[in-house]
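Okay, structure first, notes after.
All protein chains but one are shown in place.
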Amino acid sequence: MTAAGLTVGVETAPPRRGGRPGRWRWYLVGAFVAFAVVALVRVFTGADDLTSRGTVAAALTAAVPIAMAGLGALWAERAGVVNIGLEGMMVLGTWGAGFAGYQWGPWAGVVFGLALGALGGLLHAIATVTFGVDHIISGVAINLLAPGAALFLSKQYFTDAPGGGQKQSPPLRDVPHITVPGISSWLRSLEEQHWWLVSDLAGVLGGLVTEVSLLTVIAALLLVGTLYVLWRTPFGLRLRACGEAPVAAESLGVNVYKYKYAAVIMSGALAGLGGAFLAISSSQFREGQTGGRGFIGLAAMIFGNWRPGGLAAGAGLFGYTDAMQLRGSDAVHALLLLLGIALLTLAVVQFRARRVTIAVTAAVLGVAFGGWYFVTDELPPELVGAAPYVVTLLVLALAAQRLRMPKADGQIYRRGEAG
Amino acid sequence: MSTESASPANAVELTGITKRFPGVIANADVNIAVRPGTVHAIVGENGAGKSTLMKILYGMQRPDEGTIAVDGAVVEFHSPADAIKAGIGMVHQHFMLADNLTVLENVVLGSEPRSRGGLDFATARAKILDISSNYGLGVEPDRLVDELGVGERQRVEILKVLYRGARTLILDEPTAVLVPQEVDELFGNLRELKAEGLTILFISHKLDEVLSVADDITVVRRGTTVASVRPGDVTARQLAELMVGSALPVPELRDSTVTDEAVLDVAGLTVRTGDGRIVLDDLSFTIHAGEVLGIAGVEGNGQAELVEALMGIRSPSAGTLTLGGKVINRMSTKHRREAGMAYIPEDRHRQGLLLEASLWENRILGHQTRRPNVRGPLLDIGGARADTQRIVDEYDVRTPSIEVAATALSGGNQQKLIVGREMSGDPVVLLASHPTRGVDVGAQAAIWEHIRRARANRLAVLMISADLDELIGMSDRLAVILRGRLVSYFDPKAVTPQELGSAMTGATGEAER
Partner (left out) sequence: MKRLTPRAVALAVAAPVGALVFAALVCVVILLITGHSPADTVEAMISSAKRPRTSVIALNNATNYYLAAVAVAIGFRMNLFNIGVDGQYRLAAMLSAALAGASFMEGLPSFLRIAMTMIAAMLVGALWAGLAGFLKVTRGVSEVISTIMLNAIATALVAFLLNPRRLAILEGNDIRTPPITEGGWVPNIPYPGTNSEIHGLILVAALVGFLYWFVLARTRFGFELRATGLSESAAVASGVSVKKMVFLSMLLSGAVAGLVGMPELLGGAHAYSLNFPPGIGFIGIAVALLGRNHPLGIAFAAVLWGVLDASSNGLDVAGVPKEIVVIMQGVIVLSVVVAYELVRRYRVRLEQREVGRALGTTKPLEEVSA
């Protein structure tokens, strides 16, 4: 994102060789190998929580708001608009869910949260698309405005409500959870055997089919839906063209402003949905509930290379580290080893691509993290909160050439610049 | 449509087209008749009026007078969409493609076939492959545009217009960015398109290529059509003369101030672009004190890269640069300037000025390490202001004060300020890139006079220009750059239009292939 910034030092991704179907196969293999390593680390360290269903369930709950924020960021940036105001839009979502949720049930809360988030998106769209305000500034303004507005409204409407207070809403009911009947219990027994890989798989799958919130299901559907809409429909193609080459799109008759508006409003709505999920799964709206998840979502999008699949993986990963924080120090400590291994793998990859300085840096960092694991007994929980950001920074610093940002991301576009 | 009578209607016919802009007549009484199923070339120098003409034909501009007829019927275009509907497709010189999207996505954008709410990839793919094989374009729909070479991208642009049903294609300087093999491939494609009955309008200034592929040639000079010929009826030299005009300006007689002292020496300079294309090819020349070396050439043959390499803005891949006996390859731009290199950039708005800053702040630009602008680490604002006033007075920069922002001045006055600034500080060599482009006649004369006076004071000047008046009038020696090489040296007092035009356009017969 240069967003009206300087172009110094920017390195772009070289053209990809090899077809697209091949890529998916590689990812699957890579994911499986990574999982096997995690399972190995579990056995080695005895930190059963690494792959327990409890952790996975917690990870899922933590991942959904992040994923929704990240998806919002994705929609906006694919149309060329940088949206760092997601945090603010998420806050609006939490408040909306609190407001409608305690009065008319959780689903009303979801709708309201979504709508308020969309309103935030609309504001961002008006500022950036119509008035040409710099995207970052608009985002910062919304991040200042939204929490203030939410607290204002909270004091206004929740203070006298039963169970509420100045900074929190009355309690909210949760949406229904679903469990896949037979498989769930069978997986549980498998997990308790603690066999390498098999039990780990059982644990993970168990977490995915037990007591899953309907909102999680909706979130997953949205991820898949985004993949379909943006990559397989004319609407999506035109939207992405606005983020890649708006001049070319306009020369072919695409109304660039319209698609940017649509994308940014959708972006706000998704952030709002993430906020609604957060409020509902915490059973109430609380001030400061979002805790920076809007930014983690941004990080997840970058980690996922601006694609829904990668975004889901990133959100899952960050949700996982989030969940680990709550589950105990053994598991958290093992994360260090995992990070070290990941960095060393990256070092090898970079070395083979002949980027020696980066490879060496990655190797040194990998050894450092691995060493940190072996030298200490535990990882302080406060530092785990920094994990998503550290990981994203590492990706940006060491693997930037793999990233493919939409080419016109952050550009202020004025109609009529074509021809 | 339209091809039944004994003489079939012209695919496109322009009659009496005239277009005026404030202060300049871009096209005057242009008449072009394009026979169907032919490659029709339109040749002319930069500034001759070619691209305005094409914008009119493509619907981006409306003519003030005259008519356009397509397949015998008069039409009026209000926008590119109208032109597309009439079957005219434009392939721009600067491609309009999204790198991160596939070929298929780029081609169908805006005209996507649909099926049940989604994009009908199968239909699109089939149609693209169909067009591609019919016209021999060899395009693969599922590749990312980013992976494609320049020639392939051009074919995608051609496919884009064919996909939308174009029967007449306009190609604007299509070979400007191609290497020789790609040019051959392109011409092969054009012949196939022609064989299928399509009509091609080919805009170019490269006479050797035009002669090899065109069926008809129209020459445009200074906004009007001067001739319509068939390639077989004319030689390259005659064509060059038509393009350039039969009379070259007569240089003023003046004493030579050229000395023996070499100031700037360039040996074996080679510059490549990011993707490996050679833009400067083993260039060597020397400029002496008191000498003006003019470099003529059509734009895009390496001039911009030459100046950037000399100034230190671009790194050469090979070659040695020597200033006053010292090798400056490793010197930063700042140090080169301190060593006496002055620079009048081609694009004054992007490289020569801070548009939103005041005139005296702009005077400091490029000279912020020397007096009178600085004293040690501090700016000497009084000194800068006084010197700016001096420049304004000496160089006749028309402005109410030195506090106004540079953007408020006219182009000519901006350029005079830049010239005045660069000449201050006693430079030893001046790199002047199109120094009087976009400048009114009065300012132009003034700038020339200042350069002549500095030349008499032993300044060495490298002057790159597309204005032959300027080159012939100012240079002691004239070189021609073509495709990154200096191909000929001329004596400005003795060169003929044919020689110059031929060298600039490669129509010498010894053209590199």
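Going by the order they are written in, the chains are A and B; count residues from 1 in each one.
Just so it is clear, a contact is a pair of C-beta atoms (placed from the backbone, for glycine too) under 8 Å apart; a residue touches a chain by one contact, two chains touch by 3 or more.
Bear in mind that the values here come from a model prediction, so they are computed numbers and not experimental data.
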| item | value |
| --- | --- |
| Selected residue (touches chain absent from view) among B:Val75, B:Val150, B:Val179 or B:Leu379 | B:Leu379 |
| Sole residue of B:His94, B:Lys334 or B:Lys493 that reaches the chain not shown, by the stated touch rule | B:Lys334 |
| Residue, one of A:Leu122, A:Leu151, A:Val180 or A:Ala220, that touches the chain absent here | A:Leu151 |
| Touching residue (missing chain; options B:Ala33, B:Ala405 or B:Val428) | B:Ala405 |
| Those residues of chain B which, in the complete complex, touch the missing chain | 21-24, 26-27, 46-53, 223, 311, 313, 332-337, 343, 345, 350-358, 361, 364-369, 374, 377-379, 381, 398-400, 403-405, 407-411, 437-438, 440 |
| Residues of chain A in contact with the chain not shown | 1-11, 82, 84, 123, 127, 131-134, 136-138, 140-149, 151-153, 155-156, 292, 295-296, 298-299, 302, 380, 382-386, 388-390, 392-393, 396-397, 400 |
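The definition used in the following text is that only the chains that are shown with their structure count from here on.
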| item | value |
| --- | --- |
| Of chain B, residues touching chain A in the complex | 55, 60, 80-81, 92, 96-101, 105-106, 108-112, 114, 117-119, 121, 142, 144, 146-147 |
| Parts of chain A lying in touch with chain B, wherever the complex brings them together | 15-17, 19-20, 228, 232-234, 236-238, 240-241, 244-245, 247-249, 251-254, 404, 406-407, 418-419 |
